[in-house]
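Apart from one protein chain that is not included, each protein chain of the complex appears where it belongs.
Now for chain A:
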Amino acid sequence: MSTVDPLLRITDLAIDYRTGHREWTTAVRGASLHVQPGEFVSLVGESGSGKTTLVHAALGLLPPAARIRSGAIAYSDVDVTGWNDRRMALVRGNYVGFIPQDPNTSLNPVKKIGQQVVEAVRFNAPKPGNAERHHQAALDSLRTAGLKDVERVFQQYPHELSGGMKQRALIAIALAGKPRIIVADEPTSSLDVTVQKVILDHLVRLREELDIGILLVTHNLGVALDRSDRILVMRDGEIVEQGPVDQVLEQSTNEYTRRLLDAAPTRLAASFGARPVRAEAPYVLRARALSKTYRLRGRGQRRDLRAVDGVDLAVRKGTTHAIVGESGAGKSTLASILVGFTAPDRGTVHIGDTELTGRRRGRLREIRRHLQFVFQNPFTSLDPRFTVGRIVAEPLHAFGLAPGRAQRTARVVELLAAVALDESYLHRLPGQLSGGQRQRVAIARALALNPEILVLDEAVSALDVSVQAQILRLLVDLQAGYGLSYVFVTHDLGVVRLVADDVTVMKDGVAVETGPVERVFGEPRHPYTRELLDAIPGTRLALAGPG
């Protein structure tokens, strides 16, 4: 490499977590990395790969239950391994800035933005300066982070800002101490794609303008490939691959890296193949002119939030209709109207020939047999005290199907087999399952009543890419096997291309564009659809990919 000292150098770092008395589990084993001035390095890995532990160690933020077994962390060749909080405080903010994962929880809710940035300036000022100078420095920092109207933002509280603005405020905090390297831990994973693109582009620009080093931690290979100079792939606490982006893309020899590359939605298209045309299939679900308005209480005048505003939707038998949009677009409200969790103000929903809207509770229950829901978060949608067998059997029990213990167990085993889980899972608890396995259980439960329609609300969003690919494949297979129809709610356009026949793009409660996926993606008519498509990360991945 170059002769300059790297800004950050981690050598053979091994970190353990205490899991019991004198019992340690290794989270990071012998990881090494370095970041040069002006370099954009990405650390990619799935959940549990130890990437967050690694960067927390670099910042000295490991929890008390963790210990560094061996190895060294050095900033510009100053070894900081084992420094206590007091000494690390001199490095943090000053030398290394940190951008945290979730902007919604990472700002102190009871302090004004300005005060929080000023603190960051004050903690890292070389000598005690006056308040006015700190104030100006904080405003400068907010400006550098790409915020407009900084005087106003300075006086605002976190809850008054949007997610993207909060993340910019956090970037301002990271920049306030004039650090030489910035570590960003999944800085955009909780933001919408269009916002994500803007924030990441801004980071790239900052790197060029300020000549700082950036270490980006992400689970999204597409994001990493689009912007980095160098990329490191982490798995089970080990760095299994590293090199310049082009090299990793084209001639990766590591089997895991290849798998990760192939699991990215932009690349999966080839392996999923073209979807059969079912234009003549009958409609199983039709929604007409649905509207739902929430009333927000305020002083004096009432404000109405049109969550869903005159939306039509039609799903043909055996096909998938995707609903895409960013947060606040009203897609979840729409999904819950479709299954009758929420009553619309206006409009109708027909399942086959029966009308769902305006039904009494009892009749609704009958219809629900044909209409099942899979929730977004498999970590909260399963009762933690129920065994897998009991979870899957619950709908059978509720509708009095499969009477008799033996019969019910047989049916549960059959359902688990359908989602590729064997009998050994029957007596496990959700806590003993991985995210992907939990979502399989949730799907098995939804299938228990032989429904015709499944409404999936962000059903794969909380999962790692490789797991996501498996679940998507499972959904496609189940559709082919049982002739299911899906309503697939997602924010990820990459996924839509894989599984959907039709797509409806939503923005602020309105369906701005709807039609077959080929047409909408190929020649988008609405500017918003185009904007969404442009923001999909991983264009380099798609270009270099097979197909």
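The criterion applied here is as follows: a contact is a pair of C-beta atoms (placed from the backbone, for glycine too) under 8 Å apart; a residue touches a chain by one contact, two chains touch by 3 or more; residues count from 1.
Please note the rule applied: contacts and distances are computed from a predicted model.
Per UniProt, the protein behind the absent chain is "ABC transporter permease"; the candidates were "succinate dehydrogenase", "ABC transporter permease", "Acetyl-coenzyme A carboxylase carboxyl transferase subunit beta" or "3-oxoacyl-[acyl-carrier-protein] synthase 2". Across A:70, A:105, A:380 or A:450, the single residue that touches the chain missing here is A:105. In the complete complex, the residue from A:43, A:80, A:161 or A:471 that touches the missing chain is A:161.
Although one chain is not drawn, the whole complex shows that of A:243, A:328 or A:516 it is A:328 that touches it.
Within the complete assembly, residues 59, 61, 85-86, 89-94, 96-98, 100-102, 105-111, 116, 119-120, 123-124, 157, 159-164, 170, 173-174, 176-177, 296-301, 303, 305, 327-328 of chain A touch the chain that is not shown.
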